[in-house]
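I have a structure here, written as structure tokens, and I will follow up with some questions on it.
A protein chain is absent from this complex, but the other protein chains hold their places.
Coming up: chain A.
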């Protein structure tokens, strides 16, 4: 009996923590000034929040109801694998579109073109070949 009370407390704590993390991530995405800053909120805090909620659901259905927890494991696997990949692609898209950044954003990121990554990576917008278009660049085949 006491075990179930403690378990219910743990599940409630995980649920509230998950909701708070999801809300903080979305608040950061709605409030921050810059796309590069806004990218931080959903990719870390929201993933953490839904992780907490899925652990709570695993505890509830697995320990109390004695049901298998296959779906929660699958959701956790997909989300925790795909969240960094989609964040990486979004950051690459933002760099490619040359989105404006606020003055507070530290560092001046530059996009690496795949044609330029040879032995040593060269940052793309260098002054001597910034004017060369994509067609004029020599292909390395």
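Going forward, a residue touches a chain if its C-beta (ideal position, glycine included) is under 8 Å from a C-beta of that chain, and two chains touch if they have at least 3 such contacts; residues count from 1.
Here is the rule we go by: contacts and distances are computed from a predicted model.
Asker: Name the chain not shown, per its UniProt record: "Chemotaxis protein CheA", "Na(+) H(+) antiporter subunit F", "NADH-quinone oxidoreductase subunit F" or "ABC transporter permease subunit"?
Answerer: Per the UniProt record, that chain is "Na(+) H(+) antiporter subunit F".
Asker: In the full complex, which residues of chain A touch the absent chain?
Answerer: Touching the missing chain: residues 8-9, 11-13, 15-16, 18-20, 22-23, 25-27, 29-30, 35, 38-39, 42, 46-47, 49-50, 53-54, 56-57, 60-61, 65, 67, 71-72, 74-75, 78-79, 82-83, 85-86, 89-90, 92-94, 96-97, 99.
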